[in-house]
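Note that this complex is displayed minus one protein chain, with the remaining chains in position.
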Amino acid sequence: MKIAVITFPGSNCDHDCYRALKLLDGVTPEFRWHRDTSLGDVAAVILPGGFSYGDYLRAGAIARFSPIMDAVVEFAEAGGPVVGICNGFQVLCEAGLLPGALVRNESLRFQSHPVHIRVETTRTPFTSEYEEGQVLRIPIAHGEGNYHAEPEVLAELEGTDRIVFRYSTADGKLTPEANPNGSAHHIAGIVNEHRNVLGMMPHPERAVEELLGPTDGRGLFQSLRNHLTAGATT
Amino acid sequence: MSRFTVEVRVTPRPGLLDPEGKAVQHALGSLGYEGVVSTRVGKLIVVEMEADGEKEARARAEEMCRKLLANPVTQDFRIRVSAQAEGVDER
Amino acid sequence: MSRFTVEVRVTPRPGLLDPEGKAVQHALGSLGYEGVVSTRVGKLIVVEMEADGEKEARARAEEMCRKLLANPVTQDFRIRVSAQAEGVDER
Partner (left out) sequence: MSTPSEQDGALAAPRETPPPDPRPGDPEITAVVVADHGLSEEEYERILGILGRTPTFTELGVFSAMWSEHCGYKNSKRLLQLLPTKAPWVIQGPGENAGVIDVGQGLALAFKIESHNPPSAVEPYQGAATGVGGILRDIFTMGARPVAVLDSLRFGDLTSGRNRYLFSGVVKGVGDYGNCVGIPNIGGEVFFDRAYDGNPLVNAMALGLMKEEDLILGEASGVGNTLMAVGARTGRDGIHGATFASEELSEDSDEASRPQVQVGDPFTEKLLLEASLELIKSGHIVGIQDMGAAGLTSSASEMAGRAGSGVVLDTALVPVRELGMTPYEILLSESQERMLVVAKRGHEEHVRKILEKWELEAEPVGEVTDDGHFRIEEDGVVVANIPALPLTDGCPTYEREGIEADEVRELRERDLTEFLSPKGDLTEDFLELLGSPNVASRRWIYEQFDTTVRTSTVIRPGGDAGVIRIDGTDRGIAATTDCNGRYCYLDPREGAKAAVAEAARNLVCTGALPTAVTNNLNFGNPLKPHIYFQMREAVLGMAEACELFETPVTGGNVSLYNETDGLAIYPTPVIGMVGVLDDVSKTVGHAFRAEGDCILLLGENREEIGGSEYLYRLHDGLVAGHPPVVDLLAERRLQHAVLALVQNRLLHSAHDCSEGGLACALAQSAVGGEGGPLGVEVSLHDRLAPVAVLFGESTGRVVITVDPASEGEVLGMCRNHGVSARVLGTVGAPHGEFRVDTPSGHLRTPVDDVFQRYYDALPNLMDQDPDIPEGDIHA
């Protein structure tokens, strides 16, 4: 089964996502160029990290107008699974596929280091392989990852089990020190109402090979693959 | 067609944390400036455009803001249009 | 003592590359806006301060700019002082 990885001109995690997908049995990753207008026959879409258009103005603001984004929106609205990682998350928010916005880190500095995130829900196509409350060790690398939304929106995300990951300590506590960027409600990742669009700031694709450190990102890709194969056989 | 200078001022919405403003405020304090009550930091986008009149220039600028230049979730914008190629220096 | 709103507009010096302006200009073009001649992106810093008069407020703001708010090597600044707590909306 094919999974598309979108390459915007300034994407720089596209190859990393490609590689992580390649490690999955039965998955064929394929790049799609931002100027393409169709996704083709793919089962899921990944919007990778990077600096899509230099992140000038606001991260993701210009990328959302890329020709390929119409196809991505259509795909998402039809229920297709879409994952936006880091810059991809920012693009999804700008495109209106996810609520809220990602603003500058509270420290005003780019933050690049491994963090702990707690899995808040396994009721998504992206987290079924994890356990609720499980704490993952995964790198972040962003300057604008501070999730912000109106209080009503946050309440809705909370009330509908749509917060997927929160920054936490190693033992799952939500302390201010464990929040690397000032995100509201410690949010590291959310899904849309239909639970088929995930946006997250940490980089699971950087945590899939033993040589490079912890492999806690694998579960996300495996969950997605399992979801897709289950869908394909039913 | 004449030329207009459109100044778009994009500022963080009230209530939204403005870490950059806070940092500048803090720095001003440490530099010994007293009486600084608040500091906000936003963006200034200066667009020169050809348009049929001030009204049209403003209308287009508003559309640009809504579409691209400002994010309504986090930012407010204000627009100033002047007919000159360069805004008057108000120093 | 009264309160002043000081608006500092910090813009890239003419002649210097303004990558952000370039990117926005390009994006406006792709969105189909014609007649956009140039785009520059700068910073807007809004400082509310107590001062003895407009003149003093301006003088202090200029000093702040030179010391901290603007980098003279790459940026120009312009200052606008108004006596109100909030600048007049000029829309």
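So that you can tell them apart, the chains are marked A, B and C in the order they are listed, and the count of residues begins at 1 in each.
One rule holds in what follows: a residue touches a chain if its C-beta (ideal position, glycine included) is under 8 Å from a C-beta of that chain, and two chains touch if they have at least 3 such contacts.
These numbers come from a predicted model, not from an experiment.
**Q** So which of C:M1, C:L16 or C:V37 would be touching the chain we can't see?
**A** Considering all chains, including the one not shown, the answer is C:L16.
**Q** For chain A, which positions touch the chain that isn't shown here?
**A** Counting only chain A, the missing chain is touched by 9-10, 12-13, 15-16, 19-20, 49-51, 53-56, 109-114, 139, 141, 143, 203, 205-206, 209, 211-212.
**Q** What is the set of chain C residues that contact the non-displayed chain in the whole complex?
**A** 12-13, 15-19, 22-23, 26, 67-68, 71-74
Definition applied: only the chains that are shown with their structure count from here on.
**Q** Where are there more C-beta contacts: A-B or A-C?
**A** Pair with more contacting C-beta pairs, A-B versus A-C: A-B.
**Q** At what distance in angstrom does the C-alpha mean of chain C lie from that of chain A?
**A** Taking the mean C-alpha position of each chain, the two centres sit 35 Å apart.
**Q** Among the residues of chain C, which are close enough to touch at least two other chains?
**A** 24, 27, 31, 41
**Q** Where in chain A do residues touch two or more other chains at once?
**A** 57, 61-62, 65
**Q** In the complex of these two chains, what residues of chain B are touching chain C?
**A** Touch residues, chain B against chain C: 1, 3, 9-11, 21, 24, 27-28, 31, 33-51, 58, 60, 64, 67-69, 78-80, 89-91.
**Q** Can you check the complex and tell me which residues of chain B touch chain A?
**A** 12, 16-17, 19-20, 23, 43, 68-69, 71, 73-74
**Q** Show which residues of chain A lie in contact with chain C when the two form their complex.
**A** Going by the criterion above, the answer is residues 53-54, 56-57, 61-62, 65.
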